[in-house]
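With one protein chain withheld, the remaining protein chains of the complex are depicted in position.
For chain A:
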Amino acid sequence: MMASSYSAKDEDGHITVSGPGGGTLRNKKPENTAFKQQRLPAWQPILTAGTVLPAFFIIGLIFIPIGIGLYVTSNNIKEFEIDYTGDDTSSPCYNCAQNFSWNNTKSCTCIIPFQLDQPYESNVFMYYGLSNFYQNHRRYVKSRDDSQLNGNIDSLKKPSKECEPYASVDNKPIAPCGAIANSMFNDTLKLFYNDPNGTSVPILLTSTGIAWWTDKHVKFRNPGGNNANLTAVFQGTVKPVNWHRPVYELDTDPENNGFINEDFIVWMRTAALPTFRKLYRIIQKNNNMAPTLPRGNYTLVVDYNYPVRSFEGRKRMILSTISWMGGKNPFLGIAYITVGSVCFFLGVVLLVIHHKYGNRNNSANISN
């Protein structure tokens, strides 16, 4: 149906008309080149049991150690996760979750105690996790204006149509516009270590280095350059409707304010799946020999601003160490071990087959 009708040849048959005395004389003898005669020298591999065998064994031998290595590494990674959604009456955040209203100007705070059974060596990465939050919804993903975020003044004053319905309020442009920016995660998480002697020590949370370097320095830029007076630059724009503060008050550090605020940049990188985590803070390893997070009791203090109950979402706080292969993920290691073993097993099966059939079919052709 389609293929035939597609034919690019002239199906309307054109008329070849030879004029008077027409007629071409040419040497019709084809050239004797290797290409034209289809005789280019070629390597002609054939997948037979004999030839694939070594490959299978090699894959097996390589994959299994890698898998074991990955698995061990993954197991050594310490990860702690705490759900603070507050849908359960016993949860410390229950009240905050229940009493949430968009009009609350004062944030509700809840305190969650938890215990780390093991000390966390090296840098610890603090994530917040959301579930059932469709950051990958199409309407959501495209609801942003990269040009505005890149510091373009025109886009600042006149956001892209993609940002609708979060593009303007009362004919004033929203900066940053769009659904993604509007729904930026705004819970504040603080961490306290409850010293065995009774004092509560706040843990220093670094909020830089959580976004991609290229995002922070190239893709996201404040309008009028990063050193400009942000309050003046953003004059004439309004904050996103769900935000409590305008964008130029996200942080006091001018290097981390406005569009180049790293929390903001992290949020703007939309997650691939409805259950995701985003890097919130980094707990740098101290110089001394003590673990970054020693074993013991901790308190998580949450400024509960972010409603998730309406869409049955969940909120989590995750503390994790990181290895060369990233966070805890036993899947990769297991997968490598499995595939390696399967290949090895297949190698054995093929060896049997090769001995049974290979010799019968083509005696001594394949064997070394």
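FYI, a contact is a pair of C-beta atoms (placed from the backbone, for glycine too) under 8 Å apart; a residue touches a chain by one contact, two chains touch by 3 or more; residues count from 1.
Criterion: contacts and distances are computed from a predicted model.
**Q** What is the missing chain called in its UniProt entry, if the choices are "SKP1 component dimerisation domain-containing protein", "BHLH domain-containing protein", "Cytochrome c oxidase subunit 7A1, mitochondrial" or "Phospholipid-transporting ATPase"?
**A** UniProt lists the chain that is not shown as "Phospholipid-transporting ATPase".
**Q** Pick out which of A:282, A:300 or A:317 touches the chain that's been left out of the picture.
**A** Looking across A:282, A:300 or A:317, the contact with the absent chain belongs to A:282.
**Q** Touch as defined at the start, partner being the missing chain; which of A:85, A:183, A:207 or A:237 qualifies?
**A** Answering carefully, the residue with contact to the hidden chain is A:183.
**Q** Sort through A:197, A:235 or A:310 and give me the one touching the missing partner chain.
**A** Here the residue in touch with the unshown chain is A:310.
**Q** Could you tell which one of A:65, A:119, A:165 or A:202 touches the chain left off the display?
**A** Residue touching the chain left out of view: A:165.
**Q** Identify the residue among A:68, A:203, A:301 or A:325 that touches the chain left out of the display.
**A** Only one of A:68, A:203, A:301 or A:325 touches the chain omitted from view, namely A:325.
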